[in-house]
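All protein chains of the complex are present and in place, except for one that has been dropped.
On to subunit A.
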Amino acid sequence: MSTTTAPSPGAGQEDLARLEAHWGERASLRSWFSTVDHKRIGRRYLVTASLFFVLAGTSALAMRTQLARPESNLLSPEEYNQLFTMHGTAMIFLFATPMLFGFGNYLVPLMIGSRDMAFPKLNAFGYWVFLFAGLFMWASLPFGAAPNGGWFAYVPLTDDRNTPGLHMDVYTLGLLFLGIATTAGSINFIVTALKLRAPGMSLNRVPLFVWAIVATAFMVIFALPALNLDNAMLFLDRRFGTHFFDPEAAGNVLLWQHLFWIFGHPDVYIIVMPALGIVSAVLPAFTRRGVVGYVLIVLAIVSIAIISFGVWVHHMFATGLPHLSYSFFSAASTIITIPSGIQIFAWLATMMLGRLVVRVPLLFLVGFIVTFVLGGLTGAMFALTAFDQQVTDSYFVVAHFHYVLIGGAVFPILAAIYYWLPKMTGRMYHEGLGKWAFWLFFTGMQVAFFPMHLSGLFGMPRRVYTYRDEPGWDVWNMVSTIGAYILAVGLLLVLIGVVHAIRRGRPAPPDPWCGDTLEWSTESPPRPYNFPVLPQVHSLHPTWDQPSRSSMAEDATPDRILADGRRTLFTSELDGRRERVVEMPEASLQPLLLALAMLVFFTAMLFAWYPFAVAAAVAVAVIIAWWLWPPRRPEEELGVAR
């Protein structure tokens, strides 16, 4: 860890020592379990999500190996079906969103000039729940009991008659468990971004990444209940014999699909939106200018967040619903491409008007534009009901959404890893290694997924564990498999690059890129309290403007140092006017204990040990009561908080 601390001219040595005493955590086993530091939690999200990514990616390689040749026997159909289900479920729920939440956790407080998230304990709790839910789901795979009904889990295939065993119970309970983490994280992001911004950071000075995270968090809050409801009903149907989805008892199988996609389509944007926020955050440093059209991009983000709730039926264009409703959802699905188009052209304009510094993060952004635009173009095609009916559930749609999700999420995530690695680890990465990683990943991605457009157009359905060589799909499948391996080598080089940077990288300066947002005004890596002096923000690009910079140095005032406790500032939601000083919670084991009690609850439900489940539910209630119990504080201390 870097200790090249030049005492900030703004905060004296004494202030720094007191800040260190209030915020610092001794490296101990207890602090490892009890930490509430958003940076440690953010890093854990990133590492854990990457681990799940490796598992889900390995599943994909196994599937691609099976599909390389027709009628291959490497995997049995049961194995293949579990692998593709876990691949999709893990990539969506355990990689994409947690990874981006990890960046959000690490970066949002730094970008808005705060010392932590609004609810640090809730933040720690969210991480533990995510970790346990992920392990809960993956642990089923070695026992051959992993979910096997596809990540979309359509009934009646997933009911207890058609899929007996634990498979789908792991799915429903795992996602319900995980949903707690995602909801908690989202509430935290919203409150943090609305209340904890540095003074002067009015809404029109909020970095685009933070806008994207907040819009995403709102989408999660509105979308996730539909999924939770769906999963709860499926669990009840399977375990307790209710009939929500049983057509023989007047249940309805399409109800599952409606609820699933009311969540599922916003979820595409829940994944892509924060990643687009990363693009807007990384681009200024490598084009030497602010992103063109800040207001247009904010409007695009907000309108996507709203319109995305009105397009779900385009996932059901082949189910035979009335044409009138199809024409409505087709129109909404067509229109939603416009805000994405605005963002793409805003970034292109930014590049054309700037001066490009071609480093690894920028390369990944270029890869993002190429890939995401292709995915967006096929996406617009899927808005047309008639065309959708022909290519949906074929490899064409597999190609499409891998272009959207790898283009729209993985490329930006990789750009983000290289961009913020110096900030998070205090070490620079190896540029040459990074360029090799980019070119292999980019090439592998195109070689793996472009041919899937063709195999889809040639009539190959998706989710098949094998195919006969007769129809002539074999060439394209072989090419795809080769591409998948090239892509994997690229990702391996990314991993090697990160390990190399941490072990051997040269120390990173606080601001290696001349970035424009506040995280670059902190040390690399930041101190536990982030900012010795909370900034006074004067523009959208605070580290590029002199008054904002000097507010943390020579113009520092004691009311922004707040060294007398674990303190940060509350400001007003719209204008970022200073409201009051708030006391932040200390490290605590409560988040871990609560998450553990929930893990016991969900495990007991899975194995139908209902007495244990009741006991765990009581434990959950007790821990929550303990957590919420008002702290004993002397009067004068309470007075300080005003």
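Convention: a contact is a pair of C-beta atoms (placed from the backbone, for glycine too) under 8 Å apart; a residue touches a chain by one contact, two chains touch by 3 or more; residues count from 1.
Everything below uses one rule, namely that contacts and distances are computed from a predicted model.
A.B. asks: Considering the UniProt annotation of the chain absent from this complex, which name among "Sulfate transport system permease protein CysW", "ApeI dehydratase-like domain-containing protein", "ABC-type polar-amino-acid transporter" or "cytochrome-c oxidase" applies?
C.D. replies: UniProt lists the chain that is not shown as "cytochrome-c oxidase".
A.B. asks: Touching the absent chain in the whole complex: find that residue among A:135, A:187 or A:457.
C.D. replies: Final answer for the missing-chain contact: A:457.
A.B. asks: Which is it among A:17, A:47 or A:331 that touches the chain not included here?
C.D. replies: A:331
A.B. asks: From the listed residues A:381, A:433, A:496 or A:582, report the one that touches the chain absent from this view.
C.D. replies: From the options A:381, A:433, A:496 or A:582, the contact with the absent chain belongs to A:381.
A.B. asks: With the missing chain put back, one of A:392, A:522, A:536 or A:568 would touch it. Which one?
C.D. replies: With A:392, A:522, A:536 or A:568 as choices, the missing chain is touched by A:392.
A.B. asks: Looking at A:364, A:473 or A:601, which residue reaches the missing chain?
C.D. replies: Touches the omitted chain: A:473.
A.B. asks: Provide the residue numbers of subunit A that touch the chain removed from this figure.
C.D. replies: Spelled out for subunit A, the touching residues are 76-78, 81, 149-150, 154-157, 162-163, 247-248, 252-254, 287-290, 292-293, 296, 318-320, 323, 326-327, 330-331, 334-335, 337-338, 341-346, 348-349, 351-358, 366, 369-370, 373-374, 377-378, 380-381, 383-387, 389-394, 454, 457-468, 470-473, 475, 514, 516, 541, 544.
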